[in-house]
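A single protein chain has been omitted from the complex, and every remaining protein chain is retained in its original position.
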Amino acid sequence: MRNRTVITVLIAATFFLPKALWCQPPDSSVTEQVFVSPPSGLNAFDTPSDHAQSLSLEWELSPDDGGGADNVTWYRILRSESAEGEFTVIDEVPAGETEYTDRGITEGTSYYYGIVAVAPGGMSEMVGAGPAVAVQNWFSRDRANLMVIAIILVFAITYYIYLSTTGRELYIRKIAGLEAVNEAVGRATEMGRPILFVPGIQDMDNVQTVAGVAILGHIAQRTATYETQLEVPVSRSITMSVGRETVKQAYLEAGRPDLYNDDMVHYITDEQFGYVAAVDGIMVREKPAACFYLGAFFAESLILAETGNSIGAIQVAGTAMPTQLPFFVAACDYTLIGEELFAASAYLTEDKKMKGSLKGQDAGKAVAMLFVLLGVGLGTLAVITGSGAVQSAYDFILSFFSVN
Amino acid sequence: MKRTIPLVITFVVGLSLIIAMFIPHSPFHELDSQFSIFYDVIAVFAFILGGGNLLKVHFNKIQNKRRDWKYSLVTVSAFLLMLVAGLFKIGVPDGWTGDYQATGGLFKYLYDATFQPLQATMFSLLAFFVASASYRAFRAKTREATILLVAAFVILLRPTPLGYYLTFWLPEPLKFLHIPNLSTWILSVPNMAGQRAIMIGIALGIVSTSLRLILGIERSYLGSEGRG
Amino acid sequence: MANGNKTTLLDRFSNLDRRVIFLLIALAVIIPLIVNYTTYIPPSLIVQTLFDKVEDMPPGAKILISFDYGPSTVPENQPMANALVRHALEKGHRVYLMALWPTGARQSQQLIEEIIDVEYPDKVEGEDWIHLGYKAGNQGLINTLMSDVKAMYTTDIAGTAIDEFPMMDGINTLRDFDLILALGSGFPGTKEWVQFAGDPGNIPVGGGTTAVMAPLLFPYYPKQMVGLMGGLQGAAEYEAALIERYPQLSERSRIASTSMGPQVTAHLVIIAFIIVGNITFIFERRRSRKY
Partner (left out) sequence: MEGQPFLASPLASAIGVWIGAFMTLMIFSFLYKDNPFYKFAEHLFVGISAAYWMTVAFWTTLIPNLIARLWPSQLGGVLPSAVGNQVEWQYLIPLLLGLILLTRLVNRIAWLSRWAMAFVIGFAAGTNFTRYLQSDFVSQIHNTMVPLYEPGRTAGVTIGSIFSNLVIVGGVICAIIYFYFSKEHKGTFGRAARVGIWVLMTAFGASFGYTVMARVSLLTGRMRYLIEWASGQSW
């Protein structure tokens, strides 16, 4: 997985081009001679870790930038498709910069670059470099840290899944909202009223919806056993298809396929508020004894929960939308907060492998806490001691968790 | 067969998308965007399923004269009217090549006259519901509820003159308790800490659930093998 | 007897029909809109110091105002800009308008057309105010302006050579301004002005940001920023301070304040309900303990 190296040729030769090419400031006198030293060491090369989208330039500052006459205001960057061809200005960067990324290029074409230092009233000679060709790279080096972190997490989770199959009993703490699920189904049965399940308003391409539908499977088993009416209005038709498969399967497993019918899971509309208007209507007219909101929610969360509350239903909510959690927590009887939603199906199914994956998630949390403490500790220590070694350790750990 | 092939599809699609993240070379580079388009196209076919289901449910109601069946007539006719207006670009000044949402077209008109106000009004109901939820939920019943109450209360005071007059007299060393300062602190310190922890937890939950899906451990969505 | 009455009142509150809440919220929004109620929101310290900074400089001070936002945040940012420009011109300062966002220049142009041309026709372009326009470069532009303003701004937005404007005399670097006011809603914005101009050049920087951004900037006050308006509320507070000092503006300068009217009443209604709810709860608990 090594990058294909790009031949980078440094052209030491300097191009003397007519000054007119560089659009003189309108009122500067041409006769006045201003001496600015050019930057040096211009290097043009394929930007690593990208899809042939750009070329990179590097140079060393002009001696008059930050020193010498200290009169450089910016650098002008020029480009051409042949060494002798006409160079056109592509951009300007402020003095003090030593890097530039050119994104206006085509894959496979050779480009030559030039750079000049500009001072008030004049500019330096041009320094050139090239040719450089943009190619597609095979490995994203700037994401290597992410890969390491992904591997650690994947390893932790699969390791505990494996461990769970070897017969080790894993402890999982109680999750209040989930204990309430069975209670709510029981109450609806007693009262002879239906149960409403809302799997959020997102499609199956959101993992939250997948988690919600998995819990729906569990609830459907209960309603099949108790012969309680179940109503699942959805706002996406793929969710409807998956929901039907899940509920049908649950009724089959509970031995009551006769009670299942496709209309339990029905589509309303993809429109967020149209869906809410209809679900509110269902609530006030059918008065379900229990309402479940498990999936991805947006602003409609509180409209649903307040209407559900007004009809006196037991309400259990769960979402991984941080913006909507406050409303569910305030208006529902039980709320699965964020990660608890994803833990729910593991908890409810009592499946060993699923429990193993929860343990793996906890290992991920331990990693997170460890690095937070390590980072904070090193950072603080670096400030207090002023030690270069600690500082570089801190910088390393920071860059390990940077995503640029 | 009925479950194996789907499991293989999920495995291959999921895994290749994860790998693609680290390979900027074709064909992996385009995988994410290509699959997104694939997904969008599948979703369009799903609309046929959804629209068909909507019509079926309401036709059933009308046929059996079930409760509120007359309102089902409203849904069905609104649906068909809007669909015809949009698919046939009725009234669009430039005809078939014009924009289906062009001004002057029936589709745009119906959108402006009905869809838009209905949507905005449903959304604005939230102003009432935040009030009723606050009245009920923000009570000092337990220690947790009290914390919830106090944090919300301080932030709610912030944009009112009350928030200023209650605490503006505080002496300099206690100025940090002045409501505008205190609310800023709550928002940018404990609130941020809570949000971060939630986000880290959610990310782990999603990573783990995705992995369970890819490995086929979580498969309730697939329904039954059907034994026949 | 008395006890019986008290119980019914308590019952009424503990089983309060939520439609009462709905009605009061509706009234809390409608009435301020109809009577055009503007509330006086006492300026918080962070806004008051910003106002004082502009107010306490001797007339003729050079103030650079950067418009670093687009149409989507106009409801929050534009009232800030209006209030600041009115204040500066009332006080007799010189105002330099520029933008780090291409969309920002359109907003400053709108301000010139709606505020300066209409309300301050006697103020002279080039002597009292100038519109420099947008230049690309983000924080790099700030960097360059630190060493040479006229190298970047060779002309004003209309293309007139910069040296023809008397108010540009003596403006060579950002350090020649007495105050920089940055109105931002993202990157680049107020934060970059602090980091690339305020801190390295020791130039006073103030300004305003959207409510979402504000918490990220509060830590810069008071050392690195002279003051900050956060969101619509910050703008309303500045308007309040402005009207108090210049009552002649009370008719014109109240965009933010009118939008805040329904906000304040609705918030107060919700606060009142929370208090009533808790009092009810305390009495309920006392009653249940009694029996």
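Order of writing sets the chain letters: A, B and C. Residues in each chain are counted from 1.
One rule holds for everything that comes next: a residue touches a chain if its C-beta (ideal position, glycine included) is under 8 Å from a C-beta of that chain, and two chains touch if they have at least 3 such contacts.
In this text, all values refer to a predicted model and were calculated from it rather than measured experimentally.
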Among shown chains, those touching the left-out chain: A, B, C
Contact partner of the left-out chain, one of A:224, A:242, A:313 or A:348: A:242
Contact partner of the left-out chain, one of B:140, B:170 or B:200: B:200
Hidden partner interface residues of chain C, rising order: 19, 22, 25-26, 29-30, 33-34, 211, 219-224, 259, 262-263, 266-267, 270
Missing-partner contacts on chain A, residue numbers: 145-146, 149-150, 153, 170-173, 175, 203-207, 210, 238, 241-242, 244-245, 268-271, 273-275, 277-278, 280-281, 284-285, 322-323, 325-327, 329-330, 337-340, 343, 358-359, 361-362, 364-365, 368-369, 371-376, 379-380, 382-384, 394, 397-398, 401-403
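Note that in this section only the chains that are shown with their structure count from here on.
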Chain contact graph, described as a line, ring, star, complete graph or other shape: complete
Chain pair bearing the highest count of C-beta contacts: A-B
Centroid-based (C-alpha) most distant chain relative to chain B: C
Whole-Å gap between the CA centroids of chain A and chain C: 32
Separation of chain A from chain B, taking each centre as the mean of its C-alpha atoms, in whole Å: 17
Set of chain C residues in contact with two or more other chains: 18
Chain B, residues touching no fewer than two other chains: 130, 132, 134, 136, 138
Chain A to chain C touching residues, read off their complex: 25-27, 73-74, 93-97, 120, 310
Chain B to chain C touching residues, read off their complex: 127-128, 130-132, 134-136, 138-141, 149, 152-153, 156-162, 164-165, 168, 175, 178, 180-181, 184, 187-188, 192
Chain C residues within the chain A interface of the complex: 18, 137, 140-141, 143-144, 147-148, 151, 154, 161
